[in-house]
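A single protein chain has been omitted; all remaining protein chains appear in their positions.
First chain written, first letter: the chains are A, B, C and D, and each begins at residue 1.
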Amino acid sequence: MSGFAKPLKIALGLAVIAALIIVPMNFNRYGLFILSQWAVMSIAAMGLNLTLGYAGQVSLAQGAFVGIGAYAAAIMTTHGWPLPAAILVAIVLSFAIGWVLGYPALRVQHHYLAFVTLAFSTLAFLLFRNESWLTGGIYGISNIPRPHIFGIATNKPLPFYYVCLGSLAIVSLAVWWLIRSPWGRAFMALRENPLRAQSLGIDTRRYTLMAFAIGSALGGVAGALYAPLTQYIDPVPFNLSLSLDLLLMVIVGGAGFYFGPFLGAMIAVLLPEWLRFAEGYYLMLYAVAVMLLLIWSPTGILGILDRYLAERRTKAASALRAVAKSRLETVQ
Amino acid sequence: AFGQAIKLANVAELSGGGATVGTNWKNGIDLAIEEINAKGGVLGRKLEVSHADSQSNPGVARAQVQKALDAEPYVLLGPGYSGSVKVTAPLAAEAGIAQIMGGEAAELTQAGNKFLFRTSFGQQSSMPKVAKYIHDEMKAKTVAVVWVNNDFGRGGRDVIVKELDRLGSKVVADLSTEAGQADFAADVGKIKAANPDAVFVYLNEEESARILKELKRQGVTAPLMGETTLIGQKVIELAGDAANGARGHVGLTTDAPVDLVKAFREKFSKKYNYVPDHNGLKGYLAVYMVKATTEKMGKVDPKKFADTLHGLTIKAADEPGILMDVTFSDTGDIDRQSFLVEVVEGKQVVKQVLPKVK
Amino acid sequence: MSAVLEVTDIKKSFGGIHAVNGVSFDVREGEILGLIGPNGCGKSTLFNCILGQLTPTGGEVKLDGQVVTGLRPSELNKLGVSRTFQLLQVFPKLSVRENLILAGQEHQGNMASRLVGRSDAGLTEAANQMIGFFKLDHLADEPAGGLSYGQQKLLDAAMAFMGGPRLVLLDEPAGGVNPSMLADLKERLVAINREKNATFVVIEHNMEFVMSLCSRVMVMAEGKVLAMGRPDEVRKNPAVIEAYLGH
Amino acid sequence: MSNLFDLLVAGLATGAIYALVAVGFTLLWQTSQTINFAQGEFVMLPAFLMLAAMQVGAPFWLAIILGILLSMILLGLAFKLLLVDPMMRHGVLPLAIATMALAIGIKEAVKQFFSAEASPFPSIVPTGEVAILGHAVSLQSIGVLVVAILAVLGLTTLLNRTSLGHQMQAAAQNPTVARIIGVPVERMILLTFLINAFLVALASLLITPIYLAKFSSGEVLGQAAFIAAIVGGFNQVRGAIAGGLLIGVLDNLAAAYVSTQYRAAVPMMFLIAVILFRPQGLLGRAEERTV
């Protein structure tokens, strides 16, 4: 990056953050709800981006982890536990289950792995639905309370939006830290060439399990926020289609790009809402929009940016090559 | 000549698992509004409705209802799925807007919500009638119950099992099935093995048609009892011969021996090219409930709407759009005549008219 | 000199094919052992068995007298054994520098410290030196997948040295590498061998390279050891000429 | 015991349907390394094309021909040109996601332009039943099974025995090299998708009378077929038959002997077991050498 780009980037980031804090203050309840949903889905998608985008482990179970987090939070908070405790439990639970789900990834990859996780996601749905003693079964759990944070009630949409946004901020920072640490590089090594990675001392087993567990834990966090957001949960929203939606967010945003999930969640959560003017045709339009986007840039929205940056970089490199001295000439 | 339009908001299952339900409901609403507006509207004002899709997902339903309420509608229509009703009813109540919905789960109107109204019998009022019929008329000592494992099926199953138990009929097979299930061989095999005196079938229309075929294929002879979803016209069309002999309790049916209902069916199929199921009727009624209530108040007053509708009896003679005389209880439940229907040679035949409770 | 690596009666078969059929040999501390043999005689498979990439059907591998058969490749690497691959194996989307940092990072600290420590694990300097040596400077920030064949081959070799290994198994490091670069590479190997007392086993079909580099040469044929000895002895061995060298 | 036989027969009948849909998955994988999440919708759509043709007055036979032709144009040619071409080079995932969106699009379009209701569909196989060992077996199911087996036999022969088939596989496994040695890669890919389109149209014709024509019927069908394909072996067309029949039977046995509430879980657990202990699937071919 050239010298002026960095301050520019920081300024842009600050502007976006300020906008996310200030602009929604005069949104109506619906707008705030959708924006909160965006924040929650961004968290879940960030988890999947870690598992899939960075570590290359295809998972069709992220929706199930959102479900696990949501049920953990719903059950605990309706029994009087505070939300932070519930989030903690959601994290631990999804981390542990994600870890176990990672084991198949040690044996199989790619589409096979996708189907193991798909099966898991179906099993999770059946458990949510059939184990009524715990989950309320098909009737679900209603009257999920929203928390008091520092003594402030978040029943109203705006305060709860800030809860979601704050959580998103914390998660974003944690993920940023993670992927720029050597762990992030090791995750990418899993994705790019696990064979070579092994022979360089990278404990591919442990990193694979970690990638699954951490990604799943973020799914759990998202779920634990989703429950108080809708204040009612039943098994249906956590079926396979949520996992597929999250996958769509990651790919459309740009798998393996830090900001991909934010944009992907925007496409998946906000775009259908913008298209609602088309009434009965809105989902059709949405489908077409997603296809066009992928036709335009199969590597996702950020793939376009990446291509642009790569071009700039290679231009510089080829200029270097053009002025490089021939060895034959130097001898002459 | 018209004053400002009266704005209704509809949030329904227009895509996802409940798309058929929601689409029928929406079409019913549109038909009613078209009729009413053609005849001069309500109190001289036109009706307008906005439709929003809940994607059969409670979270989305909540967002859409919020959006609808932010626009301050006169009355909120929908949703149809009980879960979605549960998540949205508190919002409407908080906004003080009446909500006329399609859900049938028993508990919906039992939470003391003063703004929620049904368009059909709740399962708590229909299932006892069915149980009584199975016990008294079919003389069934043993019953097999087949239900679809979603909130609709599960809700009905829970009430009927309790009722049958109370009446002394034994449930010998309690079979859950999946929405969209295609293969009922195993379920029917289990019914056959249990050899019950009667079978209660509580599935969606298409699955009903499939299980009817399979019951016939495996030669199950026990009498079949169900709800509208077992003996509706759609099912008969899809199941053919296999539907013959099936019986059902019908709160609302397009085949009711009522002229107004028949006329409705004509109009609906003419406009949309298919025969509506009971959800089409429910949507249609919901709009006429708005009309009748408003005319009763003599003004468009969202705050007083719910109060007025509680305890209101609407007579078909006064308001033909309501199709049959109906009374609303203080909890928002509905009371109306209903029918016991049997499929005979591909036609619904009314065997019995069950009078209003009160 | 003691044996760093002892391989006893290693066997590997795929279905009915006996790719490696009972191979035993020692590698002495500080030596450079050449491994040659006709195509398909089992050299790469032998490497894969030693390194835990394949599970041998039979036999035993000892490192410093400890049995290491069954250890995973990453565990062996942590014990100081590194390797290169015959077919190109780099991380195509990571830059050349990132490839090299990756190659060294697991040898710095432990897993927890790598999470909180420096993001380059303090390896940028070492990586840059390596880049300089292999003349990849102008490509340091390019994705490795965009390198030419020979450059990727060199990068693969460079990665093997990043962790400061004591035993390196090189599978055809010279293939596709320009002869003058190869001369540099050879010097480098010799230097590391002398200064760090690192041990090498080199599979190569480039006879000049093998004969001038190695202190001993092992010849394989059809999954078995055909000959073992000093380069000049092996070169004159009629069986070796017949099976491998030609003329 | 007779009950068990009934279950097996019913399971095989359902399984045959899964198999017929799964053939397309395995074909696409083997000859283009793509995964089509809209395959269920691909099977749903042709029936509606045929219904539409009949609504404007075409006789059934003509509607079938029109339906197949239209499917090959829409689901074969257009699909290949518009979605597959730009995305294929970028790996499995982008196209998989695009086909997910396509599935939504197809479903919504059918719902919007046709109906949200299920419609009956005429059967080209006589609707009667034959008695096998004293048990009624529907002719329709037999028809589906026969066509599925023929499709697999035909495709296996094509792919494994003919130069055309080898070229199709080569184009999938290494398109650049295939081009270099003169394989008309574009044409091979087009052929793949045309065959798939023909197969789904055929499947639609046979399955819809049993499943009913409904915009949402592709969801269940697509997923079941997917699982069948994996269980049978994703990289071999023949896997579809084994997987389809097995999943069909297993599903029925699970409902009968395990629990109806958890019936969907049994094929899933079986799937997990297969993948973990025989990842290539029952009839699949082991993955290639990696080191």
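Operating definition for what follows: a contact is a pair of C-beta atoms (placed from the backbone, for glycine too) under 8 Å apart; a residue touches a chain by one contact, two chains touch by 3 or more.
To be clear about the criterion, contacts and distances are computed from a predicted model.
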item	value
Undisplayed chain, where the name is taken from the UniProt record, one of "Dihydroorotate dehydrogenase B (NAD(+)), electron transfer subunit", "Monovalent cation/H+ antiporter subunit D", "Heme exporter protein C" or "Amino acid/amide ABC transporter ATP-binding protein 2, HAAT family"	"Amino acid/amide ABC transporter ATP-binding protein 2, HAAT family"
Chains still shown that are in contact with the chain withheld from the display	A, C, D
Of C:T8, C:N178 or C:S215, the residue in touch with the unshown chain	C:N178
Candidate in contact with the missing chain, chosen from D:Q169, D:T208 or D:T260	D:Q169
Missing-partner contacts on subunit C, residue numbers	14, 36-40, 43-45, 86-88, 139, 146-151, 153-154, 172, 175-183, 186, 205-209, 211-212, 243-246
For subunit A, the residues touching the chain missing from this view	310-311, 314-315, 317-318, 321-322, 324, 326-328, 331
Touch residues of subunit D, complete complex, unshown partner	163, 166-167, 169-170, 173-174, 176-184, 235, 285, 288-289
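Please note the rule applied: only the chains that are shown with their structure count from here on.
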item	value
Touching both subunit B and subunit D (chains)	A
Chain pair with the higher count of C-beta pairs in contact (A-D, C-D)	A-D
Relative to subunit B, chain with the most remote C-alpha centre	C
Whole-Å gap separating subunit B and subunit C, where each centre is the average of the chain's CA atoms	74
Mean-CA-position distance for subunit C and subunit A (Å)	40
Subunit B: positions in contact with at least two other chains	15, 17, 149
Multi-chain contact sites of subunit C, meaning residues that touch two or more partners	53, 85
Every chain pair in contact, whichever chains are involved	A-B, A-C, A-D, B-D, C-D
Footprint of subunit C on subunit D - complex, ascending	291
For the subunit C and subunit D complex, residues of the former touching the latter	44, 48, 53-54, 85
Residue ranges of subunit A touching subunit C (in the complex, touch as defined)	178, 180-183, 185-186, 188-189, 192-193, 195-206, 313-314, 317, 320-321, 324
